[in-house]
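Only one protein chain is missing; all other protein chains are in place.
Labels run A and B following the written order; every chain starts at residue 1.
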Amino acid sequence: MTSIGDKPLRVDDLLQRNVWDVDHRPHITVDTEKCRLCEAKPCITTCPAGCYILAGNKVVFSYEGCLECGACRLICPYNAVKWSYPLSGKGVQYRFS
Amino acid sequence: MQGLNRRFEVIVVGAGPAGLSAAYILAKKGFHVVLLERGRGVGSKQVFGGRVYSSLLERVFGSLGDAPIHRWVRRERLSIINGERMLTVEYISGGKYSFTTYLGQLASWMAGKAVEAGAIIVDEVRVDRILVEDNSVVGVESGGDTLKADVVVDAEGANRLLLEELGLVEKPRPSDMALGVKEVIKLGEEKIDERFGLRSGEGAAWILAGSVSAYTPGGGFIYTNKDSVSIGVVVSLESGGLVEEPYRLVESMRLNPLLKDIWREGDIIEYSAHLVPERSVRLIPSKLALNNFLVVGDAAGLLLNTGYTIRGVDYAAYSGYLAANAIVEAEEKYGSYSEEVLRRLYEERLKRSMVFRDIARHKAVEMIWENPTMIKQYAALLLDTLGGLYELGESTPSLRETFKNARRKNKVSLIRVMADLVHGVMKA
Partner (left out) sequence: MHIVVGVKWVPNTQAVRFDPHTGTLIREGVPSIVNPHDLHAVELALKLRERYGGRVTAVTMAPPGAVKGLEHIIGMGVDDAVLLSDRKYAGADTLATSYVIASAIKRMGDVDLIVFGQETIDSSTAHVPAQVASWLEAPYIYYVEEVEAIEDNRIRVRRRLEDLVEWYELEMPAVIAVLMHSQKPRPVRLIHKLRAVLEKPVETWSNEILRLDERCVGLKGSPTVVTKITWMPEVPRKQKIFKGEPKEAVNWLIRRLEEEKILPTCGADKCGEGD
């Protein structure tokens, strides 16, 4: 067995445990212009996949590690998130959940 | 296109327990039913905590003999963790009421039954819209293709994009929903038996509150599967964002000094996240049927989260079953799937069922469990009381004295405790 150790894993290491078939088309797009107006930026601490990160005070979004939970769609106060599910069965492929 | 020559009587959207149960019953009754699922295969997009109650499921599927049952839950544990201290209540159950499994596996099993009965399952297809003409649902649209049918059953789950688009529900407020994050840790069957004190085939279900989820509303869960352990936290979404990133929460639960040795030498084999309808009562649509249209499962807000147990899978299956029976009866008796007929045959019966009454009844318990200051105060109060009883120096205080001291320390008045208790018990 691979030892998982005594330190918290980074989110990327957690995501690596999963099977993915990532589409070349993003299923979520974020209008980051709107994020400039947003003080709270709740997406950063809410997304379980760390898809929203803060670079300086800009929100940077990447869809590749998305777990398709839908939390960001609800939490965004500025409706900046255009949200849908991936097509063709792509995206995360859960096996043991 | 040739594929479209075949006419379907029913389209079901979503191959979760709700949609699959509906498709199974309808196919068994001889309906031409097609189930559309966005994931690859059935179950690839499914996430839940870990335990399913069996009695409603048996009502829908008959024997669960060949179902992917990992372990029958024997040990029920409820813990409050406050820093380095933990209070656990354990109940050893005498019968077989619930079992652990992976939801994806259970859904595949249901899919097998549905296909055997004659249902057509089409995966890798995302439905984009419910089609409405002249005030009646006529089918669905996907990627510009349309597929028509006499009735559409919406079993899309907690994330109700289709229902919102249709205008039947509004986008929920964040605080109406919770986010569940989960790790599955492979450990091996014997280690699980040993470390949880289980006999072969027996399982444990364990709910944790307090500092495990940083006192955020919600809590932690641990379920034993056959050779793995599912651990996770369910936290309510707050409009300001969560206090701590969900992956940090679940990782600190995994590494909690009181728990981590349980899965020592284990390996994380999956990390997942999913929404849970939290305030069910607020999420149930004003109508569960429209002309030629029914809503079932999580999409209908039919989930019970009492704080010490989550029931969603069996409720979803049962609502799918009621919806299917309503369709059969509507066709036989009325030759119509009008809103009026479907609401009478489905919604009214559902609302009269135990499932629905339980959901309405439990909202008070949800409130206690959700109130973070209350959890924090009571956790401290309880643990200080017990600490006073067991962590002895020279004197041996009485229960009464330790309770009093603990109350003073945590600034909780006896009146408050009584009031909360009475409030909780009455509402429960």
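To be clear about the criterion, a residue touches a chain if its C-beta (ideal position, glycine included) is under 8 Å from a C-beta of that chain, and two chains touch if they have at least 3 such contacts.
The structure presented is a predicted model; accordingly, all values stated were derived computationally and were not measured.
Trainee: List the shown chains that the missing chain touches in the full complex.
Mentor: A, B
Trainee: Given that one chain is not shown, which residue among B:22, B:106, B:121 or B:207 touches it?
Mentor: B:121
Trainee: Tell me where the left-out chain touches subunit A, residue by residue.
Mentor: Looking at subunit A, the ones touching the missing chain are residues 1-2, 10, 13, 17-21, 23-25, 56, 87-89, 93, 95-96.
Trainee: Hey, which subunit B residues sit against the chain that's not shown?
Mentor: Given the touch definition above, subunit B has residues 1-4, 6, 34, 36, 40-41, 120-125, 142-145, 147, 269 touching the missing chain.
One rule holds for everything that comes next: only the chains that are shown with their structure count from here on.
Trainee: Touching residues of subunit A toward subunit B in the complex: what are they?
Mentor: 1-4, 6-9, 11, 14-15, 17-18, 21, 40-50, 67-71, 73-75, 77, 83-97
Trainee: Would you mind writing out the residues of subunit B in touch with subunit A in their complex?
Mentor: 38-41, 43-48, 102-104, 123-124, 126, 128, 143, 158-159, 161, 171-174, 177, 179, 181-186, 225, 228, 230, 237-248, 251-252, 254-255, 260, 265-275
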